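Complex shown without one protein chain; remaining protein chains in place.
Let's look at subunit A:
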Amino acid sequence: MAGETVTLSSLVTWLSRFRDLVTENRNYLTELDSAIGDADHGANMARGMAAVMEKVGASPATTADELFKSVGMTLVTSVGGASGPLYGTFFLRFGMTAGAVSEFDGAALSAALRAGLGGVVARGKPELGDKTMFDAMSPALEAFDASVASGGSPAAAAAAAYDAAVVGRDATTPLVARKGRASYLGERSAGHLDPGATSTAFLFQALAESLAQG
């Protein structure tokens, strides 16, 4: 059952589940990216998360800042595409804000996620409706915070965040890309799901599932 606190091992489960999801959906993500990008998102994310889990397994971290610095740097050096610096910055900032802790309550998790989102914003300068991962991540954090603010457990908040990420992801379909490789396509980018928003929905699906396991 979902507890009120989140342990470091739950977060490792999160990362591992995220790796599984992007690996299982590697071809799907690449297919999405081939419609409006350079057809490497699935391969990049699967490679990056595989490297992350290899690193995490080889030298287990004892604190969140250590764990997520390693995750971020690994992504930065192994992903290759724009999602490298974006997800890399997300996890680097996540870890810096989390600090040298091994347990989180809802508010702490929220603060770390917020910092991660801030990193994505600093890196990509996205706005809502640009057809990017931000379109899934921003509403997910809104929902997470709203759930925590109304007394929800971290697991409940993560479930709400996942639902909101899915809605945000689906809303990218009709949008015209204004950032990234897809923006070169202009209006032709409309009518396709954004691959970055899709992998971000997986990120929150992984979080919701790992926290539900307690």
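Just so we're on the same page, a contact is a pair of C-beta atoms (placed from the backbone, for glycine too) under 8 Å apart; a residue touches a chain by one contact, two chains touch by 3 or more; residues count from 1.
Operating definition for what follows: contacts and distances are computed from a predicted model.
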Given the options "Phosphocarrier protein HPr", "ABC transporter substrate-binding protein", "Heme exporter protein D" or "Branched-chain amino acid transport system permease protein", which would UniProt use as the protein name of the unshown chain?
"Phosphocarrier protein HPr"
Touching residue (missing chain; options A:T89, A:S138 or A:S153)
A:T89
For the chain left out of this view, which of A:S9, A:T77, A:S150 or A:Q213 touches it?
A:T77
Pick out which of A:A35, A:V121, A:A146 or A:V167 touches the chain that's been left out of the picture.
A:V167
What residues on subunit A make contact with the chain left out of this view?
38, 40, 43-44, 47, 73, 76-86, 88-89, 123-124, 129, 167, 170-171, 173-174, 176, 180-181, 184, 186-187, 190-191
